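The full complex has more chains than appear here; those shown keep their coordinates.
Order of writing sets the labels: A and B. Residues in every chain begin at 1.
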Amino acid sequence: MHTPGSSTAGYALLLIVQVVFIIVFGFCTDYAKELLPVKNETARVHSPAESEGGNLRKYPRNTEYFQDIHVMIFAGFAFLMTFLKRYGFSASGLNLLVAALVVQWAIIMRGCYEMEDGIIPISLQNLIGADIAAAAVLISMGALLGRTTPIQLLIMGILEIAIFAGNEYLQLELVKAADVGGSITVHAFGAYFGLAVSFMLRPKKELAKAGPLEGSSYSSDISAMIGTIFLWIFWPSFNSALVDGADQERAIINTYLSLAGATVTTFVLSALVSHEHKLDMVHVQNSTLAGGVAVGSICNLLIHPFGALIVGVMAGVISVLGYRFLTPAILSNLRIADTCGVHNLHGMPAVLSAIFSAIYASFASVETYGTSLATIFPAMQNPNATNATSEIEPLEYVIGGYGRSGAKQGAFQLMAIGITMVIAIVGGLITGLILKSPSVRQLEEHELHKDDAFWETPSEESTNTTSTTNESSN
Amino acid sequence: MHTPGSSTAGYALLLIVQVVFIIVFGFCTDYAKELLPVKNETARVHSPAESEGGNLRKYPRNTEYFQDIHVMIFAGFAFLMTFLKRYGFSASGLNLLVAALVVQWAIIMRGCYEMEDGIIPISLQNLIGADIAAAAVLISMGALLGRTTPIQLLIMGILEIAIFAGNEYLQLELVKAADVGGSITVHAFGAYFGLAVSFMLRPKKELAKAGPLEGSSYSSDISAMIGTIFLWIFWPSFNSALVDGADQERAIINTYLSLAGATVTTFVLSALVSHEHKLDMVHVQNSTLAGGVAVGSICNLLIHPFGALIVGVMAGVISVLGYRFLTPAILSNLRIADTCGVHNLHGMPAVLSAIFSAIYASFASVETYGTSLATIFPAMQNPNATNATSEIEPLEYVIGGYGRSGAKQGAFQLMAIGITMVIAIVGGLITGLILKSPSVRQLEEHELHKDDAFWETPSEESTNTTSTTNESSN
């Protein structure tokens, strides 16, 4: 039998975490300067400049991207994970809880790297960044779905965000990897982190197989499609939210085409490799999205429409084959459970994306990318050139320095995915070790993939009875 | 047995209402002037000015906010109310019907206060205003869910919008209360109006308890989460739709953080106060949203990130405790049924928001808010000061006049919530009296919380049978 006492302690701990967050927010954050009211007449004197900057702020330009990503994190992931027949409350509810907790923490941890005078300046950009960081945790949650307590998930989220923020800063600001869609820093990180945690929490040998409730029902498969479809729809916004202008529009187009290619491929392959050549909902719900992951690091590059399609098709192939053959093999051999198959949806397609980013980077030059090279591959610009922007940071902060050749940038892209995977796996192993410690309540076997241990659930019997009673009394 | 005849009469009446609306639209409305084509060359001469105004119009700036709010009203409220196991057709269908009717009426009634030459000028702003007004009616509907006929809901909607529009004008234009997120004018109004109607329609003493169908099923709880999650996602747009620039971005940030704080708190408290310390879906579906209500009137103020979190946490506490203890007490003692618990989601958090708005207003000054003071608290600007905007309306129209001190503005904030509650309750009582009149068909006891009286519903038996038959014949 489970012990409600430990749950209570866990939830009380969560309250303390929330209070600590409030204190940290109180002492270490404030609105970004441009969001504070103009206070004195001096500021009004600079009216042309002000109105120029003010224009940008007048209609916050990223609102629609923010809300699109917000839909993905809070509706997309939530419903995608409702595919288990008796775990829908947890999937939709814990997705909300975990995300609501870690976005706060992500604002703090990511903010550590952009503090000004000891204060984290908060603007809409920070919320977008926090939402994206939450995605990494939700991906890890997908690997563990149904195998942890809520408190274990929250502990994991706290630890993961801290490591995530450090790795993100390392890859984007120090290694200067190109990764606008977050395939390296979000998808690969979240997937391998979650798999490493799953390895630490691996079941006993005789339990290394799908549990009795580790399947879908007809209606849970439909509600999972809500998640799939909203993720599919808004993925172009996810991949393009952090880029501007023509790069942004290319990112939308490439993501759109890659998703389309992955989707068609998923259906074809699902039918070809499945039992009796029937379509498998697991593939449709997940592998159709692999195109969005696989194009993530390269969606703003000049991969051209056919390149986007090829990447999508390859992602669909890898993902469906992964679900069909690799995940069962990993479960039975390494005892790593991966309930949602995040390795197939996020892990492998993200590695593919990183490899492609290295290839495309090797061929990048100022001849092909013109003035965009400096924004796409910041470390490839030459700080001594006449047309260099004045905003270049001191050389010593960037690993490998500026003025990289295409080939060198390509090598750094590979370094970024490599280091990210190492950090994610080591971080996940340590996190898993903590989650396994005797002071943390673990799930018992009969509680796997079931809401009932942590949720008040309506009794289905009484529903039917009542319904029948009413029908007959009518 | 129910009498279909009266339904028919009700629906026929509804048709007449729709025809009357068309006539009123025909005689009293037109597109706003800036939406009419430029007709002559004279207009083209003013090309710089035109292009300036034209710029604003060229890309209607509020489209995305409009659509975000539209999602909340038509998808969010609709699915949130599908939590009852046998009332999903009514929840999703009547939400659509009621909203589609009252937005038309709201354009007319709200338009009465902004007529130009006897014509209501209609632009996108009016649609946003109408959607927000519809929210008040849908909140009241939430209190009554499953306890009225469709026609009673529609009559209530018509009466409520008329009173709503008057109160909104009173509070925003005459009292000059700050309420950008509508906590006072929408949430408090809608909740207390609905509760007053519910009081008038109160059940007989022996029926003042939850009915046999007044609960959820596993799948209805999942579909209700669709509503919760989309409301949660787009609440920052709701609260910030009517403000501009930096104020708008602050409103987004504060709402985001308040919701996050309320969500974490809801889960903690739900587990702590619930039976066996399990999470309760009712709390998760509703109290997580209380943070959006509680921050409504203050989201554009300088409450700072930690202030937003504190407000959210308080809202979560109040709301969960309300669901756990207050709603059952009100039902058994006062016989006021509140099916969706709107008092806990909208009522009390809105009052909290108003109190906070009074506190923050007391400390507001031109030193802290600078030039934004005039837009945030219009009645605090001094009409005689040199930097006053020229758009100040004549003093006589504003109750209490311009040039208010912070403390005075705070008092007016309290006045706004007080008057709103009085108007809502009195209006609701009168409306309830009308709904109870013998000429209006009432629900009978066996029809409570059940679609079957008003909807053709598929027979579940035959589904199962057919399905089984087909399985076996396969």
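The rule is short, and it goes like this: a contact is a pair of C-beta atoms (placed from the backbone, for glycine too) under 8 Å apart; a residue touches a chain by one contact, two chains touch by 3 or more.
It should be emphasised that the depicted structure is a prediction, and the values quoted were computed from it without experimental measurement.
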Task: Number of identical chains forming the whole complex, with 2 shown - done: 3
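The rule we apply is simple: only the chains that are shown with their structure count from here on.
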Task: Degree value of the rotation bringing chain A onto chain B, based on Cα positions, nearest 5 - done: 120
Task: Complex contacts: residues of chain B adjacent to chain A - done: 61, 64-65, 68, 85-86, 212-213, 215-219, 221-223, 225-226, 228-230, 232-234, 236-237, 244-246, 248-250, 252-253, 256-257, 259-261, 263-265, 267-268, 271-272, 274-281, 284, 288, 302, 304-306, 309-310, 313, 367-373, 446, 450, 452, 459-461
Open item on the list: Under the stated contact criterion, what part of chain A meets chain B in this complex?
Closed with: 4, 7-8, 11-12, 14-15, 18, 21-23, 25-26, 29-31, 34-40, 43-44, 54, 57-60, 63-64, 66-67, 70-71, 74-75, 78-79, 82, 88-89, 92-93, 96-97, 100-101, 103-104, 107, 122-124, 127, 150, 219, 223, 226, 454-458, 460, 463, 466-467, 469-471, 473-474
